[in-house]
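Moving on, here comes subunit A:
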Amino acid sequence: MEFLYFLAKTGFYATALVTLGSAVLVVTLRNLFHCALALILCLLGVAATYLYLKAEFLAMIQILLYIGAIMTLLIFAIMLTNRLADQSVSQTNRQSLPAFALLAVFNVFCIASLTAVPWKINPASLTAPIDAKILGAHLMGTYVFPFEIISVVLIIALVGAVILGRTDQ
Partner candidate 1 sequence: MTEFLDQIFIIAKNGALNFLGVFLPDWMILLARILISVVTLVAIAPVVMMYMTWLERKVLGRIQNRYGPNRVGIFGLLQPIADGIKMLTKEDLVPKNADKVIHFIAPMVIVIAPLLVLAVLPFGRNLIAADLNVGLLFFLGVSTFGVIALFMGSWSSKNKYSLLGGMRAFAQMISYEIPMLLSVVPVILTTSSLSTVAIVEAQLQGKWFIFTPWGGFASLVFFLCGVAEVNRTPFDLPEAESEIVAGFHTEYSGMKFALFYMAEFISTFAISGLAVTLFLGGWDGPGILPSWFWFGLKTLILILIMIWFRGTLPRFRVDQLMGFAWKVFLPFTLGNIFIAALWVSLPFPGNFIADTIGITVILTLLQVFNRKEMPKKRKYLCAN
Partner candidate 2 sequence: MFGWGIFKGMLVTLWNFLLTYFYPKKGIFTVQYPEKKIPVAQRYRNFPFLVYDGTPHMIRCVACKICEAECPPKCIYIVPEKDPEGKVLKKPAVFDIDYAICMNCGICEEVCPFDSIYMDHEYELSKYQRTEDLMAHKEELLKPWEHFAKIRPLDFERIEAKRAAKNAKAKPAAPAESSAQKPGPGLIPPRQGQEK
């Protein structure tokens, strides 16, 4: 059985590579629609990492909400504004080099500090099963106030989006 766990771990690194690869594609591709599809692949990779973290409910919510709702919105926006986005001109503005250098420094600094910290792993919570029922209980239990505020924020955001996007007849 040892080989299977080895397979599972390599599986994680493979998904991580695929996700990072498609994330790089999102940032560098010229054609915006290809970027959106690369982003979808990246989101799928993130959903797969949730599965590795034994958060199935989150993985399904991610696929349903992120890819189903947000990406659909994004693709609609890309299509509506596609006539102006000419691909001939370079897609990145002048700050690309300094930004890249800064980020490289930031990464090196973060990795150095993060790997040095001895995380206190709590083995009990590693295998604790979390399914929709427990999440639901907590959402309705201890986190009911943020839950209500979120729904209010959602309503306001959607109404605002409709007013903003509406072409005044």
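The candidate set was assembled so that all candidates are chains of the complex that A comes from, given by their letters.
Annotations
What we mean here is this: a contact is a pair of C-beta atoms (placed from the backbone, for glycine too) under 8 Å apart; a residue touches a chain by one contact, two chains touch by 3 or more; residues count from 1.
All of these numbers come straight from a predicted model, not from anything done at the bench.
The candidate touching subunit A in this complex, chosen from 1 or 2, is 1. Residues of subunit A touching candidate 1 in their complex: 1, 3-4, 31, 33-34, 37, 40, 56-57, 59-61, 63-64, 67-69, 71-72, 75-76, 79, 131-133.
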